[in-house]
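Working notes, structure below.
Missing here: one protein chain of the complex. Every other protein chain is in place.
For reference, chains read A, B and C in written order, and residue numbers begin at 1 within each chain.
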Amino acid sequence: MKFAVLVFPGSNCDHDCYHALKHVVGVETSFVWHKEESLAGFDGVVIPGGFSYGDYLRCGAIARFSPIMKAVETFAREGGSVIGICNGFQILVEAGLLPGALIRNRGLKFICADVSLRVETTGTPYTAEFRKGEVLTMPIAHAEGNYVADPETLEKLKRNDQVVFRYCDAQGNATDAANPNGAMDNIAGIVSERRNVLGMMPHPDRCAEEILGGGDGLRLFRSMVGSLSESRV
Amino acid sequence: MKAKVYVTLKTGVLDPQGKAVEQALHALGFKEVGDVRIGKYLEIALNGATREDAEKRVREMCEKLLANLIIEDYRLEIVP
Amino acid sequence: MKAKVYVTLKTGVLDPQGKAVEQALHALGFKEVGDVRIGKYLEIALNGATREDAEKRVREMCEKLLANLIIEDYRLEIVP
Partner (left out) sequence: MAFDAAVEMTEEIAARHGLSAEEYGRIVGHLGRAPNITELGIFSVMWSEHCSYKSSRVHLKRFPTTGPRVIQGPGENAGAVDIGGGLAAVFKMESHNHPSFIEPYQGAATGVGGILRDVFTMGARPIASLDSLRFGPLTDPRHRTLLEGVVAGISGYGNCIGVPTVGGELFCHPSYAGNILVNVFTLGIAKADRLFRGTASGVGNPVIYVGSRTGRDGIHGATMASAEFDDESDQKRPTVQVGDPFTEKLLLEACLELMSMDMIVGIQDMGAAGLTSSSCEMAGRAGTGIELWLEKVPRREPGMTPYELMLSESQERMLIVAKAGRETEVMEIFEKWDLPVAVVGRVTESGTLRVMDGGRLAAEIPVRALTDEAPVYNRPIARPSEQEERNRLDSSDLPEPAAEPADYGRVLKTLLAVPGIAHKGWVVRQYDHMVRTNTVVRPGSDAAVIRIKGTRKGLALSVDCNSRYCWLDPRMGGALAVAEAARNISCAGGTPLAVTDCLNFGSPERPETMWQFSEAVDGISEACAALGTPVVSGNVSFYNETNGAGIYPTPMIAMVGLLEDIDKRAQQGFRKEGDAIILLGETLGRLGGSEYLAAIHGLERGAPPALDLDLEKRVQAACREAIRAGLVSSAHDASDGGLAVALAESCLSGPDPIGARVDLPNPDGARADEVLFGEAASRIILSVPEGKIAEVEAVARRHEVPIARIGKVGGEKLEISAAGQGLVSEAVAGLDDAWRNALARQLGVSE
């Protein structure tokens, strides 16, 4: 089992994702430079957070044209596991691999803080270790995480059980007060129709070890690795 | 030749920055201010090509990169 | 009435965003692209007042809030 962590100019959570996968989860992991064109030999792809191309123009808008993104598209089309975290999520929506868009936080400012997340579905390779409705704690760190989509898209996401995480309060209520960035319907993460491409604003890579204050991120990565090993046997 | 490109959020898409500026203007006493919408304004220098060609190419740039058509509209002008 | 405000970086001031977009356009094959500069475009709805009044007030808004005159210039139009 082997994971790719993509590196774009301006990625800055690449090392964090690499560390979590390689040293905490313990799976084989390699960096893949954005100018590469192939993902052959990889079982999963992580698009890490950061500020690819400085977040200039729109977050993710320039990165999505990097050569590696063609390979990501093919990889995803063939059912491969792709997880985009924060800027990775932004790149995935810009690339059209996930629906909707991520705009400026409603408070306009960058927010770095722990938030509570409600697990909305366990029917994804990334959430198998969770319970539906369970409340997780994960850090967010972004200025553009305000998820928007047109009503039909939103309807479809709900109908197909594609909303994976919602911002909520400690009791699990997805209230407006618990919504840090104004995201529609408190959406913090969604999965593709085929359920293999996950985009999320919160950072599992920042909560994969107890010393950093929590392990919910580790459970997410373990779910991903676990589902992949199952699907291989 | 030069292209001027205006990228604006589609009506219906919330514009948090516009809202904030609107409130700030009110706070500064500009009570006459109604809705404020904030977009991008790009000036692109273009080498060679005819006006029609230029317009076609810039339109392509907008569709591909400069605007995210899910949330944004664009408008362009070609000036000499 | 409505004001359209264009806020652009002063000449000589570095525009990292414009530079990045310029390079991205080149990489996408738009070789004819020269310098790209990115600014802001604001649409401000205005209630009441005459055209002259409006212009004066919007100018004031620009100086006070909308443009950072240390690095930015602005231009405005009043449209009905």
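Keep this in mind: a contact is a pair of C-beta atoms (placed from the backbone, for glycine too) under 8 Å apart; a residue touches a chain by one contact, two chains touch by 3 or more.
Worth saying up front: this structure is predicted, and the values here are computed from it rather than measured.
Checking the contacts here: which visible chains does the omitted one touch?
Within the full complex, the chain left out of view touches A, C.
Which chain C residues touch the hidden chain?
Listed in rising order, the touching residues are 12-16, 19-20, 23, 68, 70-71.
Which residues does chain A use to touch the chain missing from this display?
9-10, 12-13, 15-16, 19-20, 49-51, 53-56, 109-113, 139, 141, 203, 205-206, 208-209, 211-212
Everything that follows uses one rule, which is that only the chains that are shown with their structure count from here on.
Taking each chain's centre as the mean of its CA atoms, how far is chain A from chain B in angstrom?
The computed centroid separation for chain A versus chain B comes out at 29 Å.
Cα centroid separation between chain B and chain C, in whole Å?
9
Could you grab the centroid distance between chain A and chain C? Build each centroid from C-alpha atoms only and quote it in angstrom.
Here the centre of chain C sits 34 Å away from the centre of chain A.
Going by the touch rule set out above, which residues of chain B reach two or more other chains?
40, 65-66
Where in chain A do residues touch two or more other chains at once?
In chain A, 57, 62, 65 touch at least two other chains.
Within their complex, state which residues of chain B touch chain C.
Where chain B meets chain C, its residues are 6-8, 18, 21, 24-25, 28, 30, 32-49, 54, 57, 60-61, 64-66.
Inside the complex, what are the residues of chain B that reach chain A?
The touching residues are 9, 13-14, 16-17, 20, 40, 65-66, 68, 70-71.
Which part of chain C faces chain A closely enough to touch in the complex?
16-17, 20-21, 24, 27-28, 38
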